[in-house]
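Input: a single structure, listed below in structure tokens.
The complex appears here without one of its protein chains, the remainder shown in place.
== subunit A ==
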Amino acid sequence: MRIFGETKERMDKRQADRRQGAPGEREVQTRTAPAVERAQEMVVENLSAYYGNFKAITDVSMHIRPNKITALIGPSGCGKSTFIRTLNRMHEVAPGGRIEGRVLLDGEDIYARDVDPVRVRRRVGMVFQKPNPFPTMSIYDNVVAGLKLTRRRKKSELDEIVERTLRQAALWDEVKNKLSESGTSLSGGQQQRLCIARTLAVEPEVILMDEPASALDPISTQKIEDAMEELKERYTVVIVTHNMQQAARISDYTGFFYIENMGDPGRLWEFDETDKIFSNPGRKETEDYVTGRFG
């Protein structure tokens, strides 16, 4: 049988090829160096999150791949920030905050009874929307602030960590001659990179970023994005962003959160490779959102 000039055999073969490469099973090819062991995958299973009686998100399942950047997009109030906060047990700090479902970090449920949330937050670090360096501390002390809470380290060891993390955050060259100055003497964009360095200093496995560049100018935003490209060589990165072009530029995978009707909980509407989401998304609502037809 020939269909449009093609034999059935060839079509069947192509079909089989496509099945093998079904979305979600093939890995995105990226230019990064081989994965470092530290980065971990996270698997979210049927997660719902509540504030008291209010259900903010429902039934989210997601596979967050190691050494990749996963971007979360969606209209305001659809549960992106709530979701990202469940990934390091920050959600339960909010009044009435609780979850159902499971979140596995390297195969272990971070909500299991014997797990210490503080330890989870060390393994899964977070960078917030507004840069929040400790105002009374120097740049140097800001970076090592998290480390001093754990155990005593030699000065030389701390020096090494400060330089390494500031380099990873693409800030080193700008601050290397004024490490003893106050963290608040830096510009907003520099402060945000300082906060990234502070997050990196405790050697997390996953880094969560909740709109890390939304308060920054385009140049600072570009520097943060460049830093993220470096970061994924060592870490797993999840970022919430309202800037769709930012998601398109930097991420390997994109999750679209959406609320169908007012008052409903947010859902993960579509999750796929970023290339797919921004060229040919599978669902109409995703397409309408990324092309700016609502939101």
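Assume contacts are C-beta pairs under 8 Å (C-beta built on N, C-alpha and C of every residue); 3 or more make two chains touch, one makes a residue touch a chain; residues count from 1.
Operating definition for what follows: contacts and distances are computed from a predicted model.
Trainee: The chain dropped from view, which UniProt name applies: "Phosphate-specific transport system accessory protein PhoU", "Carbon-monoxide dehydrogenase small subunit", "ABC transporter ATP-binding protein" or "Tryptophan synthase alpha chain"?
Mentor: Per the UniProt record, that chain is "Phosphate-specific transport system accessory protein PhoU".
Trainee: Please identify which residue in A:D59, A:E92, A:E174 or A:E287 touches the non-displayed chain.
Mentor: Final answer for the missing-chain contact: A:E287.
Trainee: Please identify, in ascending order, the residues of subunit A that touch the omitted chain?
Mentor: So the residues of subunit A touching the missing chain come out as 3-6, 11, 14-15, 18, 244-245, 248, 277-281, 286-287, 290-295.
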